[in-house]
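This structure is in structure tokens; I'll ask about it shortly.
Removed: one protein chain of the complex. Kept in place: all other protein chains.
Take a look at subunit A:
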Amino acid sequence: MAAAEGSGAGGAAKPLFAGLSDVSISEDIPVEGEITVPVGSRSPDEDYSTLDEPVRDTIMRDLKAVGKKFVHVMYPKKSSALLRDWDLWGPLVLCVSLALMLQGGSADSKEDGGPQFAEVFVIIWFGAVVITLNSKLLGGTISFFQSLCVLGYCVLPLTVAMLVCRLVLLAGSGTVSFIVRLIVVMAMFAWSTLASTAFLADSQPPNRKALVIYPIFLFYFVISWMILTFTAQ
């Protein structure tokens, strides 16, 4: 059919349609090729291979992810790595280490026993849950565990402050040490609050940011207060 057209048109206007008959596709040649779009088809292979890889690789991968998030907290930029791949290992490690360092003496001692391990643990997790629920009720778009992850990771500066306080207390417990501890704790508290705000405030409607920031401020204030009033037994 195309060849007939070509010869007919060729008779009418020869220079224009001269090579038209050469262009026609004969029906003898089947059209073939691959229509599928390669979509990173390595992922099924990866899933199978993570079961077979040595345990060290799995642990190192998780540790690297946790370490990367720590770096994100210490230098809070507007990256979404903390939110995208949330995990609760970092918060658990930080919470346990902070609770261990904050642990006071036994409750029978004459002075104030200081917060016990369970108390600190419960305060951190219960406080984080309350803040998350509050931000969700205020219309936030962040998920429950993402928020827990961010709040837990932002306890890192306060854990560093606790370490510094313990070292300073080893040196002495006078007024100078109190002033040093006060400055360190206040700086770390501001850092924690700013870091968590940088991650969480974007998920809120813009005119309600203050309503979400206040409970975070209160939460880190209570933790900072526990750190500042810690006295070694």
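The working rule: contacts are C-beta pairs under 8 Å (C-beta built on N, C-alpha and C of every residue); 3 or more make two chains touch, one makes a residue touch a chain; residues count from 1.
Just so it is clear, contacts and distances are computed from a predicted model.
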There's a gap in the complex where one chain should be. From "V-type proton ATPase subunit a", "Elongation factor 1-beta", "Regulator of G protein signaling 9 binding protein" or "Protein YIPF3", what does UniProt name that chain? "Protein YIPF3"
Could you tell me which of A:Leu83, A:Val164 or A:Leu211 touches the chain that is not displayed? A:Leu211
Omitted-chain contact residue, chosen from A:Leu16, A:Met60 or A:Val222: A:Val222
Just name the one of A:Gln103, A:Gln116 or A:Ser143 that touches the chain not displayed here. A:Gln116
Selected residue (touches chain absent from view) among A:Ala65, A:Val93, A:Leu133 or A:Val160: A:Leu133
When the complex is taken as a whole, what residues of subunit A touch the one chain not shown? 107, 111-113, 115-116, 119, 122-123, 130, 133-134, 136-138, 207-208, 210-211, 214-215, 218, 221-222, 225, 229
